[in-house]
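As you look at this complex, bear in mind that one protein chain is not there, while each of the others sits in place.
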Amino acid sequence: MNEILEVRNLSKHYPGFSLKNISFTLEKGYIMGFIGPNGAGKTTTIKLIMNLLRRDSGEIKVFGLDNIKNELEVKERVGFVYDDNHFYNELTVQEMKKIIAPFYSRWDEGVFNDYLDRFELSPRKKIKDLSKGMKMKFSLVIALSHHAELLILDEPTSGLDPIFRSELLDILVDIIQDENKSVFLSTHLTTDLDKIADYITFINQGELVFCESKDEIMERYALVKGGNELLDEELKKEFVGIKQSSYGFTGLTSDIHRARQVFGSSVLFEKATLEDIMLYTVRGESHVQPVN
Amino acid sequence: MKIIISGASQEPLYEQIANQIKNQIILGELKPGDALPSIRKLAKELQISVITTKRAYDELEKDGFIETVGGKGSFVSADNKELFREKRLRMLEEKLSEIIAESRYLGISVEELKEMIDLLYKEGEI
Partner (left out) sequence: MFNLLIKDLLIQKKTMGYLLFYIPILLLVFISTSMEGDIAVVLYTTCTCFIAYLLIAGACSYDEQNRSEVLLNSLPIRRKDIVFAKYLSIFVYAVIGLTAGIVIALIYNVLGLGEAVRYPAVKDLFGALCGAFIIGAAYYPLYFKFGSIKTRLLHVIVIMAIFLIPAGLVWLLEKYSQGTAVNLLTQILNSPDWLQAVGSGVVIMTILLLSLAGSLRIYENKDIS
């Protein structure tokens, strides 16, 4: 069994928002980036996986186990990092650890202390006196100190500087050197994922857009640039999203081979980044700016 | 082993990697039996996805340049002299095609070209 995380037809309904039939799978040994604009449902999905929220329908399996029936075993083996600090501000690092550690049967004090040293976290410092970056590092240390096989991170890098983000990515890549472990990382900062992600799951407005290997995505999506005279209503439909200015248009195609056939050499093809893909997909329907 | 990849190039990353390793094997910089880094280690070092490095290694294995031994890793294939000779011959042909195209452009005839080759060959022997 190679799947470390399986989500099938997951749904959750709120008055103003619904998560509809989300399905994706993550295998052992890979990093999956979970992307989407703010409010797309990323945090909701993660909270459903962690059983903080009750799902309306669907199935969630972690390590092949149902996440509700086998809740305890699943959580033993999952490390989590959330974007909001949920620790007790008045306690010190050491005291917070003393509260959390006993709940994990695989807690490793040696690993914990090594990471404290590596991140230069002082055990006697109070949680409230830690900077945002240090709080995140502390969350990460806890998540890494009980031999977790799946690491789930919800927007861990928002509000942190690029140097820090780069450090975090290095750590995540280090984790999957062990091919039995996986990382599930939700973020709206896709530049981090452009390089190191193996798979990308993209959701928008509670619905799945795609779940594919990053290589495949980068190979089939492309930006198409050309003059406005090339576009008519029919051809506009070839694109996921278009931006037009008085000087020309830029469109995102999800099928570069077809676009080459349709447009040939009259346009310029460029690689699309994950950010481009997200941007054009999200704004696609409400797209075209009027040409002046 | 030296690998330099470009994100800006039109060539897919896995092809860039496979080609560079291929060339190093053909040119003898990587010898039969040499161990290649694991796909994960390579991915980490190059800061790319492990799926990409895996694809590159799969290509190399398909073309017979490397062998993967389960649990131990990937190694440069032994006994590829025939294969490499073929590859190098093909590379030579490609280069000759370029030379011929250039000669045509400059208006040099086949005989003039052959004279040039004779001269240069003799020079090389000294």
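Here the chain labels run A and B in written order, and each chain numbers its own residues starting at 1.
Definition applied: a residue touches a chain if its C-beta (ideal position, glycine included) is under 8 Å from a C-beta of that chain, and two chains touch if they have at least 3 such contacts.
This is a predicted model, so every value here is computed, not measured.
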Chains on display which the left-out chain touches in the complete complex: A
Contact with the hidden chain (one of A:8, A:75 or A:125): A:75
Residue of A:47, A:147, A:260 or A:283 in touch with the missing chain, whole complex considered: A:47
Those residues of chain A which, in the complete complex, touch the missing chain: 47, 50-54, 71-73, 75-76, 80, 82, 84, 86-91, 95, 98-100, 102-105
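The rule is simple: only the chains that are shown with their structure count from here on.
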Where chain A and chain B are represented by their mean Cα positions, the distance between them in whole Å: 37
Chain B-touching residues of chain A, taken from the complex the two chains share: 29-31, 173-174, 176-177, 179, 195-199, 213-215, 219, 271
Residue ranges of chain B touching chain A (in the complex, touch as defined): 7-8, 12-14, 40-41, 43-44, 47-52, 55
